[in-house]
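Complex shown without one protein chain; remaining protein chains in place.
Chain IDs A, B and C follow the sequence of writing; residue 1 opens each chain.
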Amino acid sequence: MNLVTIEHIVAVAGGIVVAVVAFYALYKDWKTPGVENNVFRLMLLLLGVGAVIALLAGLGILGNFPAKAA
Amino acid sequence: MVEKNAPAVRLGRGFWIVTAVLAILAIASIVFWYVAPIYRWMHLPVAIATAKQVDQLSRFMLATGSALYIFVVGYIVYFAIAFRVRKSDPPDAIGIQIHDNHKLEFWWTVIPAAFVVLLSVLSIKIWYEITLAPSNGLVVEAIGHKWYYTFRYPQVNGEITNAMHLPIGVPVTLNLTSADVIHSFWVPAMRLKNDMVPGLVTQIHFTPTRIGTYQIICTQFCGIDHSLMHQQRFVIDSQANYQKWYHAWQVKNAKVSNALPSTSGASVNLAAGDVAAGKALFAQKCTACHAMAPFTTVKYGPGLLDVLHDPTHPNLVNGQPANPADAAAILEKGYTGTMGSMPNAVTNGLSSQDIANLVAYLNSMK
Amino acid sequence: MAVASITQGGHDSHGEIDQLYIETRELRLQGFLLFLVSDCVLFSSFIFAYLYLRNSGQGWPPAGINRLDVAFAAVNSVVLFGSGATMHYALENWKHGNFMKFAWMLIFTIVLGVGFLCGQGYEYTNLIFHDHVSWWGSGIFGASFFTLTGMHGFHVFVGVCYLTVLLLQSAGGVYTKDKYFGLTAGTLYWHFVDVIWVVLFSIFYLL
Partner (left out) sequence: MAIAAAPHGGGIADHIHPEPQSFVRRYVFSIDHKIIGIQYIITGFVFFVLAGLLAETIRIQLMHANGGFVSPQTYNEVYSIHGSTMVWLVVIPLLTGGFGNLVFPLQIGARDVAFPWLNMLSYWIFPIAGLMLFSSFLMGAPTAGWTEYPPISLEGQAGTSMWAAAIFLVGVSSTLTGINFVVTIMKMRAPGMTFTRMPLFCWGQFATAPLLMIATTALAAALAALFMERQFGVPFFDPTKGGSPVLWQHMFWFYSHPAVYIMILPAFGIVSEVLPTFSRKPIFGYKLIAFSSMAIALAGFMVWAHHMFTSGLAPYLQLPFMVITFVIAVPTGIKIFSWTATLWGGKIHYTTAMLFAMGFLVLFTLGGITGIFLAAIPFDLHLHGTYFVVAHFHYVLVGGSLMGIFSGMYYWFPKMSGRLLSEKLGKWHFWLFFIGFNGTFLPMHWLGLEGMPRWVSTYDPQFQFWNQFASISSFVMTAGILLFFANILYSIRFGKVAGANPWGARTLEWQIPSPPHYYNFKHIPTVYGLPYDFSQPLPYRGLEDELNDTPPPVAAGAH
């Protein structure tokens, strides 16, 4: 188990946790009134999306480029 | 917001008279722009086909623009006079209290909008013809330098450095680029320009339609001598003359390119200098920037009387001692530095013999 | 110690909220949001510059430069995104009067933020000393990568300092259960920094 594998596992696990937390917070916060809460909702949404992106990157679905020929 | 108590709006007789006068003036201005040979006054011939269409678009815009302008300014002046406050008015007199008129506002939104559509259509049409002009003929490269253009032709080694020649009636694709900073390639007679961007090749296409010699002008700031970057010419020849020029240049270029490696002042045979020829050349080429007067008489550069014999200035601008050989080197290579800049022999159009003549002339003055 | 005084700070705060505070808070909130908008434009301009240069026909990554290490950056991103989530819960806890939890969440956030900065420092070190990529010497790649991520890293650094100040302030009783605009602003700023990273991570590592 080398370092890269650990990195992948951490990214996937962390991505899942953060995405779940962000979307759950978004769900809980869905109806809070106030200008700043509109912004928070947008930010939480993007945060969740970001976590999913990191998760996919950890799974090798995104950003998996073939090694460039020298 | 028209309220119930809004005053009735009646345009008086004066308004309609003024409108009629303005309409006549506007029509007169439209007729003027369509009759007036504006670019002939300005010595700008039409060298390519699309230039004529650009002129037509300019005419259309000048005509409609000035008609509009006449109406706006005419009404402003008329209202300014007709509705000025008079001595007989009480001090608290107020104007007619109208807030708006939806019909009027509707029309002065819709009519300009329609005009915008018309203008877009016309411009796009002409833009298409400029951009998509035939490009299946001659391909020439023009390269911007500080502060001159060079031109490259197919199947010829080397670069043309004085004038650019093109045959009439043959579609031309001009590839533009730059060797140092952004320049621009503008031929007013073509009503066309494009920037020469370093690291980028841009293309323009056109077909010359009129024999003549035209100016090429740089319109992007490109350094200290940007102002002088309009000396080169754009020559449209008959096909026969073009072929003659092309072959002559090909032959000459072959010779020159063999003799060219010596780029130092040593190649100039200073002994062969002719003072009289140098004097004539100085008047023609140098007096734009230098006076034949003492050093302190500055035009761009210093006065050149006793440049080679001035005890207070024993060195030339580049720090070399003031002797004929070093003066020749400056003439040949040009100078750019803290004191300003001088174009090189290529830009100035000087041959080795010319340089020898000039140095002889300068050496004779003291 | 700090936590204890935060817990006390919340007690005597009820009923103090007045018209002046409501109005001032509204002004500050809007001003702060507009500041974030203009900051966003600053990032957008550089992102535009990066995408423009990238697509100027030289191929990407440019010759002689390797792809960035996606796996490590993904871990680092997760760290930063995680700090966004903890920051959200920090504010939530403050709103509900759980000042202890608030303090812990804020401390988590700061630690994760510092962690992200360390990760970025590690990545920079690798790039500079191992791959010999530099800010000025590696063409448009070095220029756009180090400028954008450096600017973001600077924002994170400022954010960490800001959050630390907020922690000390709340420990010192500056905020009450009803008057806590500074915390709202800090949360907004931290979320903003996170969300910018979502974009930067995607365009630099995954595109």
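Going forward, a contact is a pair of C-beta atoms (placed from the backbone, for glycine too) under 8 Å apart; a residue touches a chain by one contact, two chains touch by 3 or more.
On a predicted model such as this, the values are computed, not experimentally measured, just so you know.
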Q. Relative to the complete complex, which of the depicted chains are touched by the chain excluded from display?
A. B, C
Q: Sort through B:L192, B:I236 or B:I330 and give me the one touching the missing partner chain.
A: B:L192
Q | Residue, one of B:I38, B:V170, B:I211 or B:M365, that touches the chain absent here | A | B:I38
Q.
One chain isn't shown here. Among B:I17, B:V31, B:A113 or B:A272, which residue touches it?
A. B:A113
Q) Residue-wise, where is chain C in contact with the chain that is not depicted? A) 18-20, 22-24, 26-27, 30-31, 34-35, 37-39, 41-42, 44-46, 48-49, 52-53, 56, 58, 62, 135-137, 139-140, 142-144, 146-147
Q. Of the residues in chain B, which ones touch the absent chain?
A. 1, 9, 38-39, 42-44, 50, 53-54, 57-58, 61-62, 65, 68-69, 72-73, 75-76, 79-80, 83-85, 89, 92-101, 104-105, 108-109, 112-113, 116, 119-120, 123-124, 126-127, 130-131, 180-182, 184, 186, 188, 191-195, 197-200, 202, 215, 217-228, 230, 288, 299-300, 340
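As a convention for this text, only the chains that are shown with their structure count from here on.
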Q | Separation of mean Cα positions, chain B and chain A [Å, integer] | A | 57
Q | Residue ranges of chain C touching chain A (in the complex, touch as defined) | A | 29-30, 33, 61, 66-67, 70-75, 77-79, 81-82, 84-85, 88-89, 92, 184, 187-188, 191-192, 194-195, 197-198, 201-202, 205-206
Q: State the interface residues of chain A toward chain C in the complex, per the touch definition above.
A: 4, 7-8, 10-11, 14-15, 17-18, 21-22, 25, 35-36, 39-40, 43-44, 46-47, 49-51, 53-54, 57-58, 62-65, 68
